[in-house]
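Could you have a look at this structure, given as structure tokens, before my questions?
All protein chains but one are shown in place.
Which chain is which? They are A and B, in the order written, and residues in each are numbered from 1.
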Amino acid sequence: MMMKSDFWRAFARNKGAVLGLVILIAIVVLAVFASVLFPGDPWDMATAPFQPPLSDDALLGSDMLGRDIASGIAHGARVSLLIGLTSTAAALAIGVTLGALAGFHGGKVDDAIMRFTELFQTIPNFVLAVVLVAIFTPSLTTIVAAIAIVSWPPLARLARAEFLSLRTREFVQAAITTGQSNTTIILRQILPNSLSPIIVSASLMVATAILLESSLSFLGLGDPNAMSWGYMIGAARTVIRQAWWMSVFPGLAIVLTVLALNLVGEGLNDALNPKLARSRG
Amino acid sequence: MTTTPLLDVRGLSIALPPGADRPLAVDNLTFTLNPDEILCVVGESGSGKSMTAHAMMGLLPAPHVRVAGGSLLFKGKDVLTMPEAEQRALRGGRIAMVFQEPMTALNPLMRVGRQIGESLREHTDLPAPARRARVVELLAQVGLPNPAELAEAYPFRLSGGQRQRVMIAMALACQPDILIADEPTTALDVTTQKQILDLIRSIQAERHMGMMFITHDFGVVAEIAHRVAVMRHGKLVEYGPASDVLNRPQHPYTRQLIASVPHYIEHRDDHAKAGAPLLVADKVRKVFHVGGGLFKKSKEVIAGDDLSLTIHPGETVGLVGESGSGKSTLGRSIVGLIKPDSGRILFEGTDLLSLDRRGFRPYRRAVQMVFQDPYASLNPRHRVGDIVAQGPVAFGEDRAKALTRARELLAMVGLDGSAADRFPHEFSGGQRQRIGIARALAMEPKLLVADEPVSALDVSVQGQVLELLDDIRRRLNLAMLFITHDLRVAAQVCDTIAVMRRGKIVELGTAREVFTHPRDAYTRSLLDAIPGKAWQIPDDLQQVPAGAH
Partner (left out) sequence: MLGFAQLFASRLVKAAAILIAIVVMNFFLVHAAPGDPAMVMAGEAGAADEKFVTQLREQFGLDRPLYEQLGTYVGKIVQGDLGFSYRQQRPVWDILAERLPATLVLTLTAFILALAAGVALGTLAAVTVGTWADSAITVVALLAYATPIYWIGLMLSLFFSIQLGWLPAFGYETIGAGYTGLAHVADVAVHLILPVITLALFYMASYARLTRASMLEVRSLDFVKTAKAKGLSQSRIVTRHVLRNAILPVITVAGIQAGQLVGGSILIETVFAWPGIGRLAFEAVLQRDYQVLLGIFLVTSIMVILFNILTDILYGLVDPRIQVSQ
């Protein structure tokens, strides 16, 4: 059994993971205090159009409508994190449930679920997300739903593989022969043992979800009421010759966030699967 | 003796990384290997017996494990201080090695012939056609059929025994002076083991090689050794001619190892079958369907066919067979882990196979199982006390009461009081197997199915667990179905023995009958294949056989 202090020691041994955690906390703080740091609507004109960075009233410059880039980034952090977390939660709910059912029952149930998963894995997921959001009109809900719908297959496969291998492990067979119910076996015996790789994948999936959301917004499929990083870059695309800062800073915000999440994910992997981490040399 | 030894190991020490259970894997080891002899290096897991060979072959997992001192002289020249190129010329050229796991020791994506040819390519000037001819010749020498065809096959088409022959052919390719064999027969079935041992012995005699044979099995030692070195915790504890070490062992550890070699002794009274049988298996049949798809018919594997036997209260029935014989099928059917296709399994007169889930539930308590792998059979995230108590709790017992009972049971299987509050990883393999037994006993069963309960354990631990099982069986008057691949183990604990081959029971009789007058040819070949059968364990080391009155 992994003790909490062991966990933190293993996590802290990975310097990148600690750095990632620090960045991530900074971004969360930025998102939480966005309205305090940058009061007012990020969509409103704050200064003259096309102000370069380090201008008096726009630290990171302004866009063609005089909106403050820094304010947009702070408010955009909320949307990114919100969508990243909720869509991952939804994908986890779909993926782990289907994967657990397939892995535990095996046979025909497994076959049917895996065919279904394969179908979703074959479909070019970004195209499906675009089609879904476009047809059902862009909003936070449709975006979260679309991201969840295209992201669950890897989680389902992972959960299935874990359940499949744990199901034949002797301690699970011992639970069957000592008369424990299926529910007890799934919840008490198998799930706790399959959790570590699922947690690690989920943390990486938050990063992918943020990338997906930004890509959708970049194409103009973001929630029209929410300022987001992808939207800012999309809007800056046509004026990149005049105003490089409009696309550079929001882009850096995405890179930092996603990088931080990936680093934390690797740290979690090292801490939760010590055997794997060691074999990575 | 004036001949210079082929190999002269002087004061060799190998350091483990900091944080390992001991600082030195091999501690100041000194021995020699002469031309034309087989030296057996014997020890249990963790004794450091393989490390020496690995050091010689440059296979130590650098940089964590390294040679800390001493020298390894090959024909007078220290291998450890040679430049890398010279070392490489020795490896596979002058010194060759055969590994334990034939299933994983060959590259799965390369044709067998090429893998052997690689050695020739590296160490000789033979042109390609000559190499190919030599490969076929080598494959024929190790007794493989159709060598020309086999050279073109991929490893996955070969059985374990065939792969081990390929490994031997590969090792012999460049006519080495020294052949190191690291537990080369441990992963094989007993009949295959005999064939490979015969092959190794004849090849060694023919070529007058020096051979270092690493093993944990004194039966194998008795079969082939000229000289023996016994290792424990990285140190050499006994070293001498085979006849001395086998028949007049000096060191207490050697004596303990020899005493725990499972062996058949004329010991048990035949079990007096009293009253109605507890369990009757009647023509049980199970077929597995493997693979198959849209364009391919699935393959039928008959795991059990016409399996019939009876178990009386207090009787221990052994089910013996090699891997793939289907020996686990019946046990798993009895405890309800698999559902046979046809036949009946009567427990106190009720056919278990006719029951649905709910109807079967009461019988779950009566029939319990002990599993093979002590590392996989306990949930790593639960406390030992909980693991033992979970079954009774599932049957509605009060948790506090179940936990108190769990502590009593843990004491009964020889673990101390604090065990209940600890997690499985804090226990050794043998201790874990005791926990598994306590878990089964918590259900107060009448029949215990033990599926290879000691095959994952070191011999000295094996003996203790067998003793515990036998002791419990007698105290609780338990009936037991004991499944094993090892006839010697079966001989120690079983009243009745059923021998299985390819899904069928080929011989069924009392242990005495089966051992002294086997009727079936396959049983005879199994008995004949027991390593070291000609060797009499010294009288003073013959253990008081379990179950003797």
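Everything that follows uses one rule, which is that a contact is a pair of C-beta atoms (placed from the backbone, for glycine too) under 8 Å apart; a residue touches a chain by one contact, two chains touch by 3 or more.
Since the model is a prediction, treat every value here as computed from it, not as a measurement.
Undergrad: Would you indicate which residue among B:Leu29, B:Val42, B:Met57 or B:Leu330 is in contact with the undisplayed chain?
TA: Reading the full complex, the residue touching the unseen chain is B:Met57.
Undergrad: Pick out which of B:Arg88, B:Arg361, B:Lys504 or B:Lys533 touches the chain that's been left out of the picture.
TA: The missing chain is touched by B:Arg88.
Undergrad: Out of A:Val109, A:Ala134 or A:Ala161, which is the one that touches the chain we can't see?
TA: In the complete complex, the chain left out is touched by residue A:Ala134.
Undergrad: Which parts of subunit A face the unshown chain closely enough to count as touching?
TA: Touching the chain left out of view, subunit A contributes residues 115, 118-119, 121-132, 134-137, 207, 211, 214-215, 218-221, 230, 233, 237, 240-241, 244, 247-248, 251, 254-255, 258-259, 262-263, 279-281.
Undergrad: Which parts of subunit B face the unshown chain closely enough to count as touching?
TA: 57-59, 61, 88-93, 96-97, 99, 101, 104-110, 115, 118-119, 122-123, 154, 156, 167, 170, 291, 293-296
Assume only the chains that are shown with their structure count from here on.
Undergrad: Over in the complex, which subunit B residues touch subunit A? Could you list them?
TA: 335-337, 361, 364-365, 367-369, 371-373, 376-382, 387, 390-391, 394-395, 423, 425, 436, 439, 442-443
Undergrad: In the complex formed with subunit B, which residues of subunit A make contact?
TA: Spelled out, the residues of subunit A in touch with subunit B are 1, 169-171, 173-181, 184, 188-189, 192-193.
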